[in-house]
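With one protein chain withheld, the remaining protein chains of the complex are depicted in position.
Order of writing sets the labels: A, B, C, D and E. Residues in every chain begin at 1.
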């Protein structure tokens, strides 16, 4: 494991549960086809970028939720709302961030994202 | 002036200088063609949305910068970096938010946005 | 109920059946998470925007179908084709509008939208 | 000249002035690099698609303005607002179509498009 | 059958199996609603564009895979990865093309596309 990989794994723990972190290390859905993708995500996205100083984890999560919602990426919207909650964003802050997008992306993408957020909140509250 | 317009103007002052707020009320570049657009922006975007509780002004500015950069909207990137600084975001926080976007939108949009950010910072520091 | 909400509900009736209008008032899928979204849609989208003079309901429906297809938003494509039919667009006009998009967005988004349109037409003709 | 090219040129005259139609036939800015692009636009876009029955020229122009604004394509926004006016859309109808987009794409793209529309209207009214 | 339709069908055979080509001619999922769409795809996309000289079939397939992945179009990503394999792209070349997109579109769209690619490869290898 490279130093960047180790740093990435450490950083990921601010955004996911222990269980999820273990799952990310031990299994990789794309292992057969593109094992290097997971490596790039951990080393580059988490090791090089998320780990930078100057912006706290909550704000980084907010930025990432915003960009995936703006792009209309449903699976990543779910993942990053989960990670945002883990990083310390409250449900209210996430809902408000999504409503704040209405004047900038319109209702459709926000409505789709709030539907996903509601599912994530319900699963968490169960 | 409707109550929502008044509330919008009040909210805008968290994001722009007094001078800019006055300019927004007294002159409107689209007055001849679509005078209601400015009214909608002040009443709906600022009066109804930005003014909501549950997320602070700095975080709202971060969300808005992120969405306009993700969409590749150059003029709005400039405007909302200026407003984010006024709302209390530091230059470092803005740069870090833009770098945080690299793993989610790629280098081109981030590079274009950082070029605009550098211009805004230089104008402010003059 | 604010005046804008009342105006919005009145305007919506040009685009949806009585049954659907009642459903929109009485139940809200996002009531737990973001009850204000529905309020914003009715007050702002329908009360302030759709209700404006100067463009007829059929043309407004055409504009909305076009933008959601261009953005690749599948659930909204279904909703707004249904509303366009209710507002008086013929099936032929909708199909022609989608084919008119081929030279501007390419085949994939048009093909996905026509597949949705065919389902909506079939449900309506049942 | 193929039959489709002739049909395309005939159809274009619903959207552009005589002068512009002549310019499109006699000069081609991309003649050196990709002369077939103009041929494709005239034969396919105008000859095959715009010329279809079932939707009038004004509605086709409305669809095209909407899609290029949604995509944020500035040069095409200018061109197709000019063509829409020639096809019979009024300035009011174009402004209303752009405002109708606010709840679906947000303020930035609409504001940029209205700025372009205002320039086109001013040039026409000179 | 027009000459362009014949040329289109011939060209398609570089990208699909005999079985798929027959299916494309004999059945059309959108036959009830928009029979001209299939005609346009075969005549224009394959007859006029794919059949052009100057770029080989493998490179054309690479361009098409790249654009549909960049646009986040899931059904077309599947279709065009299948066609790319038929045109002679190797599984490695397709995976590398998708990874090459990470610095330009970010991880989410690439991850979604690789998941689809893995399914296509698995079906093919069965």
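Here, a residue touches a chain if its C-beta (ideal position, glycine included) is under 8 Å from a C-beta of that chain, and two chains touch if they have at least 3 such contacts.
Remember, it's a predicted structure, so these values are computed and weren't measured experimentally.
For the omitted chain, the shown partners it touches in the full complex are A, B, C, D, E. Interface note for the absent chain: among B:38, B:60 or B:109, the touching residue is B:109.
In the complete assembly, the contact with the undisplayed chain comes from E:92, out of E:27, E:92 or E:125.
Although one chain is hidden here, its contacts on chain A can still be listed: residues 36, 40, 44, 48-49, 52. Contact residues of chain D toward the unshown chain are 29-30, 32-34, 36-37, 40-41, 45, 68, 71-73, 75-76.
Seen from chain B, the chain kept out of the figure touches residues 72, 91, 95, 98-99, 102, 107-112, 114-115, 117-118, 121.
Basically, only the chains that are shown with their structure count from here on.
The chain closest to the protein's centre is C, with centres computed as averages of CA atoms. Here the CA centre of chain B is 31 Å from the CA centre of chain D. Our note on geometry: chain D versus chain E, Cα centroid distance of 29 Å, whole angstroms. The residues of chain B that reach two or more other chains are 36, 40-41, 44-45, 49, 52, 68, 71, 101-105, listed in rising order.
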